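For this depiction, one protein chain was excluded, whereas all remaining protein chains were kept in their positions.
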């Protein structure tokens, strides 16, 4: 049920690959709520995914950009400002670890890959913001959001160097949130979302078992991509103007749980199993 | 600019004293957004304040209730359900410390007063929720919000036993958020608001100096009561369904600041003053 | 291996019931490290347990005291000061919930019991400190420690109103830590200990399953009562003089874990069980 919450608002949405993507849902919901925006992703993601369909649905276009490239970002921001004037919102939904892809374990990382993980998953956020600020491309009280994960605070086996990247991402949100806030009243936050079965999420080791566990641990169950998009809408809207430098859990309550009855009931079944030790 | 975000939603709003109150602003904004609700406060607060004006503006009525009294709360909830059917949202904006009023210092508390501080400022939240649940008075995905303060995490001189009460309040939000979430999908959160010049806030020792400091520390400045009301609207809406058991800072960034240039610049002037040591 | 770490130090240890108690282990270790101290517990606990044996071992005496009684505490503190002069350390290891004992669920609490839970498990800490301060009974740089649990931050089913009591306890440590620190340089901290099979811990619902889970989640396994006592020694010693107002996790890493391979491997066995859903 659209409410024109973003009527007249302009933005850029990074990271929509296909209809499983959180960024895809954010684009759909933002469009429903009256926003106009550019879509962007890397050229290779554009080929692998179906972002053009999304652009057609949302009556907009895709500007390819590698979020680690200053030039690409500069080109994107300039085009956005030419088209819309100053912007109201930006979504950063970008993350990738070559170490995870190559199945290198955390105690045996390739450090060039590690720098790449940080570059793609965290520094890209700094670069996006720095270029927006350099071009004075955000309206006062504009809103910049990046997607994060609880691994930034608590270690999950197999999440590997992406945990460090998310911790860095959240730190960048604070560091730049201070500066962009004091100078231009722009707010910067991260959303710490439940594990989500996106194309990226699917690659994480043991994601199914983990999602079953977090779903049973969370009193409201795991949050879906679509629900995450709803939450983004509130952060882009004028109703959250004084929220900044925060990492906001959108996870059905998981982050505040120590143990639920439902998860423990399941866990205890493991001891009835043939090889439950 | 109302967006019908709460169209058709029903609720109860605790704690509006006069037009400085955050609860007052929440009522106004909720009404603008299409909600219907009962107002409530203690009989003594009703006499001291102007809640009847608010009721008239919002086309509703005031049901007096002492939030520490099970009977009063039961009466209120029954009336609300009679009038509206099941509820979508509840705001708890209640806090008072007899120790603070009597200027007893934290190392010399009256323990009967201390229990009263907890009873009024924290247990009342438990009671409200318990009675809502007992009467099955909340719709699935309903939203319950209480107002808190950063003193729950960080000590501020003069805030006294209210700090402990806020820590307890936030714990109750988690404890009950788990249970009400798993059983009825009801979410429970607290908002940790900037120091605010309400009638209650005015009583806090050194509130002016503190508000100047937090305003200079926060990149977006202190959040006002009106902005806090906007934020409540998002938490009552369907856009935040999977947010629960959280304490959400609405403070212009203060909670994530260690030191701002603006606050330090002011601080350093103190050494130029005639008696700056 | 004693190191005379507490040589010449004097203290009071609350809460030793029997040799499973953490406080018991703290007494033994403190004695080994050269400390002298009074033991105390409620008269009923003294009858149920074997604290007299401990007193004999540690060459000291037991002064009965109900930690919720100002008079009892006053008597205890006066006796301690008469015997030792000013004190260096105090351990508070006290907690009890009548609601848990009576198997009342969190959504159906008895509020008189709730106040009792808070009184015994949290306010008693305030009272102990207030009376120490009133009698100026602590040396500068003295150390006061209370035992807490991660339920103060994250909800565990069945832990009930003890979670709220622990949140309050930790808040009291901060609130009083500020005041006693600035005025007398006394530090106040809480240790958030792994679930521990003490007589008190044994009463918690589902403690076995929970302890298995936390043990598999924690890279170093659950911390034992004896290890907790070692940690207390460091906090009583002169080596931690500038640590105050902190809640310190002593839990084998549990608090920083999202999911371990070991816990997930066990969890996944549950789906092989005859009725694993």
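Should a chain be cited, it is by its letter among A, B and C, assigned in written order, with residues numbered from 1 in that chain.
As a convention for this text, a contact is a pair of C-beta atoms (placed from the backbone, for glycine too) under 8 Å apart; a residue touches a chain by one contact, two chains touch by 3 or more.
Quick caveat: nothing in here was measured; it's all calculated off a predicted structure.
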Exercise for review: Just name the one of C:10, C:250 or C:269 that touches the chain not displayed here.
Suggested key: C:250
Exercise for review: Touching the absent chain in the whole complex: find that residue among A:20, A:46, A:179 or A:207.
Suggested key: A:179
Practice item. By the contact definition given up top, give the residues of chain B that touch the hidden chain. Key: 150-151, 153-159, 206, 209-210, 213, 256-261, 264, 266-277
Review point. In the complete complex, which positions of chain A touch the hidden chain?
Key: 105-109, 111, 114-115, 118-119, 123, 126-127, 129-130, 133-134, 152, 154-155, 157, 160-161, 163-164, 167-168, 170-172, 174-180, 245
Exercise for review: Write the list of chain C residues that the hidden chain touches.
Suggested key: 1, 3-5, 174, 177-182, 185, 187, 194, 218-221, 223-224, 227-228, 230-231, 233-234, 237-246, 248-253, 255-257, 260-262
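Just so it is clear, only the chains that are shown with their structure count from here on.
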Check your understanding: Hey, how far is the Cα centre of chain B from the one of chain C, in Å?
Key -> 32
Exercise for review: Could you put a whole-Å number on the gap between the CA centroids of chain A and chain B?
Suggested key: 30
**Study point:** Between chain A and chain C, centroid-to-centroid distance (C-alpha), Å
**Key:** 40
Point to revise | Interface hub residues of chain B, defined as touching at least two other chains | key: 174, 177-180, 245
